[in-house]
Each structure stands twice: as C-alpha cells, then as structure tokens.
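The other protein chains are all here in position, but one chain of the complex has been omitted.
Lettered A, B and C in written order, each chain numbered from 1.
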Amino acid sequence: MNPDQLADRVARTMFAAEGTGAAWGLTIEEVREDYARVSMVVRADMLNGHGFAHGGMIFALADSAFAYVCNGANHASMAAQASIVFLDKVGEGETLIAEAEEVAREGRAGVTRVAVVAGDGRTVAEFTGYSRTLGGTIID
Amino acid sequence: MNPDQLADRVARTMFAAEGTGAAWGLTIEEVREDYARVSMVVRADMLNGHGFAHGGMIFALADSAFAYVCNGANHASMAAQASIVFLDKVGEGETLIAEAEEVAREGRAGVTRVAVVAGDGRTVAEFTGYSRTLGGTIID
Amino acid sequence: MNPDQLADRVARTMFAAEGTGAAWGLTIEEVREDYARVSMVVRADMLNGHGFAHGGMIFALADSAFAYVCNGANHASMAAQASIVFLDKVGEGETLIAEAEEVAREGRAGVTRVAVVAGDGRTVAEFTGYSRTLGGTIID
Partner (left out) sequence: MNPDQLADRVARTMFAAEGTGAAWGLTIEEVREDYARVSMVVRADMLNGHGFAHGGMIFALADSAFAYVCNGANHASMAAQASIVFLDKVGEGETLIAEAEEVAREGRAGVTRVAVVAGDGRTVAEFTGYSRTLGGTIID
C-alpha cells in the first residue's frame, strides 16, 4: 500500500467501527495522504432552535474529516483541541462538504485545517484541529 | 418575569423548537441568568472509531449549553466562533454535564465558558464560545 | 513552602529569567496556587496602526499570566495552544490587568482561563490557554 491507499483504508476502517458515521449519514468522498473530503446532508434532527443547522453538527462533520486525516498514516491519534469560525447559516436539506488537510506536523503534534462548504459553493465554517498521536495503530 | 425566569423560558422555548435536543437526548438541568447546565448520556451512536464519545458530540453538548446562555436575555444570538480542549476519553453510558456561564459581554459580543464534566466528576473538556447578537428575540 | 508560596516563587524566578517581563513593563501583582494577576501599562510602542493597543500585546500579557500559572506547581510546562476573543479597544496609557486561573488539569494537560480587564473595569479580552508539562522543574 502507498500512503494514499493506507490513508483511505484507515478512514474506511474508522468509519466502519464508529457509531457516528452512520448516525450522521456521512459519506467519505475521498481520502488520500494528509487529506479527506467528507459530506453530509442536513436533516431536521440536526436543526437548532432558529431552524438552521446546529453548530454542533457543523463541527461534528469537520471533526470527523479531521479524525480521518490525523489518523491517516496509521498512527492512532486524538483531537487535543479544535477551533471553529461559523460564517453562514445552513438550511435543512443542504449538503455540507468538509475538506480537510493536514498542514503541519512536529513530533506527536499535528495541525489540520478544514473548510466546510455548502453545495452551492459558499464557505460556512473554517475549522482548525490540533491532534496528538497516542501510540498504537488503527489497522494491523 | 425576572431575568432568571426569562432565561429559563428562552432555553425551554429553544429546546422545544430544535431538532437536536430530542435527537441527542439532552436534559436541561438548570437555567438562570447567564448560566445553563445541560446533560446527555453517551450512546453507541455517539462513539468514534476508537470506541469513545466522538469529539463532535462533546462539542455539540457544550455548544447547546452555550446557545441557551447567550440567547438567555431574549436577544437572538448566534455562535460566531468556538474553541474546545479535549482532556479525557468518555465511554458509552457515561453521563456528561455541560455547565455554561457567560463571563463577558460588550456591545453585540459575548463570551461563554463551558466545562464538560463526566458523572464521576472528572473534567473531560473545556469550551469557550464567542457569540454575537443578531437583532430579534426568541420569545414574544 | 506551601503551594501558594511555591507558585509565587516560580513566577518570580521566571520573571527574573525572561527578557519579556522587563521589556513589556509587566508587574506581577499576585501569584498563588493556580492563580496569577499581572498588569502592564500600554505604551506608544505597543499601538497598532489604528492607534489602539495591538492585539499581539494584549495576547502577550495574557500569555505571560498563563505561563506563570501553568508552571506554578514547579512542573515545567509549555503553551501548546491558546485562543483569545478581543472585546474592546484599549488606548495608550491605559493599565491592563490579566487575571489567570487554572480551571482543569488531566495528566500532562492543563487549561487556564485569563480575563484581561482595563483599569476602569471593562473586560477587553478573554483568553484560554492549553498547556502541557514537559518534565523538569523551574526551581530546584
């Protein structure tokens, strides 16, 4: 396996093992070394009291893409910290696409940038994740 | 209504209007002026690929408590930005309690601190939310 | 030495060793276990192009208070990540006070909250710092 194939297999292994991917209707669009693109359709059970996608679900989508990226070299990792800027409202039925890329790595630490874009191309959130490796692997 | 009663009524109105509160099994434990405490039990459909509560769900719980607080004076508000530090893993079946308090307000901006604590008392995450008022109200 | 005395001695040792405390005119007002209060007067060489205190200096003051707190138990620590919300402008000659408190600790990780307040009592920034211990001590 080359690094792109490894990253893809790690992400699909994580997706199969997790409860959230199916619960949230995530689709892994593409995964390669240091990169993942994941989509989700906003459902009624994801709306806040104002009738828009809850920030928690926008974060959850971005955080999932981040998790696939930071574990992608098959070094088990965890999110230590994350920040998100919310830029626009999202309505029910819209598709959200999280595009994640690891931009830096130093020792056990890594930084992944994620843009969350709606189906019409507007950016709705910008996320930054800080990961640390734990020791251990995802796949044998 | 005094400010504590108003904050409580705003939070319960938001909860009734949102899809997420019921979907995530949130319980509003207490709401008063500038304060909310909200709990959630971690279910199998909230677990990540490592078998622990997904960071997106821990964030979503904290973000919900933040939303009840920053709208609590009945000025419709939105999360503009949020940050979270993840401190410990959380297993299936554990109860998480998010305790949120608004610590600063200036013009349209507000800052709310949220501690997420497990049922055994250990702190599992620290969240900071930055809100901006939109104009408009939650209840008439 | 009790924990309050130790924290105070660590902070004063760090202050004596660092270039920044003197360069920025910092005053250590009070340090005790898990707590530090540090002040600074805004000078002309700290102003941005709009004529207000540069965000970098407001951050630097908060980050200094954070450093005194997260090293205060004499476990050498470093800032791994920090976030700041800027709430109000600050003019030349104003005194800024950073009040820092460690709110959580788990293993090597710690979270410190810092409020930056002007001399007239208004909150101008809210800062959150995430620290990790390195091994080693500050004082023998």
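Please note the rule applied: a contact is a pair of C-beta atoms (placed from the backbone, for glycine too) under 8 Å apart; a residue touches a chain by one contact, two chains touch by 3 or more.
The structure displayed is predicted, hence computed values, not measured ones.
One chain is not displayed; in the complete assembly it touches the shown chains A, B, C. Within the complete assembly, C:51 is the residue of C:3, C:51 or C:119 that touches the hidden chain. Touching the chain that is not shown, out of A:10, A:61 or A:111: A:111 (per the contact rule at the top). Think of the hidden chain as still there; on subunit A it touches residues 81, 83, 85, 87-88, 103-104, 106, 109, 111, 113, 115, 122-123, 126, 128, 130. Residues of subunit C in contact with the chain left out of this view: 13-20, 22-23, 43-51, 54-57, 59-61, 63-64, 67, 71, 76, 78-86, 138.
Even with one chain removed from view, subunit B keeps its contact list with that chain: residues 80-81, 83, 109, 130.
Keep in mind that, in the parts below, only the chains that are shown with their structure count from here on.
Looking at subunit B and subunit C, the chains in contact with each of them are A.
For the pair subunit A and subunit B, the CA-based superposition corresponds to a rotation of 180 degrees in steps of 5. Over half of the residue numbers found at the subunit A and subunit C interface occur in both copies, marking it as a same-residue contact. Centres computed as Cα averages put subunit B at a distance of 28 Å from subunit C.
Centre-to-centre separation of subunit A and subunit B, using mean CA positions: 21 Å. With each centre defined as the average position of its C-alpha atoms, the distance from subunit A to subunit C rounds to 33 Å. Contacts with at least two other chains are made by residues 81, 83, 85 of subunit B.
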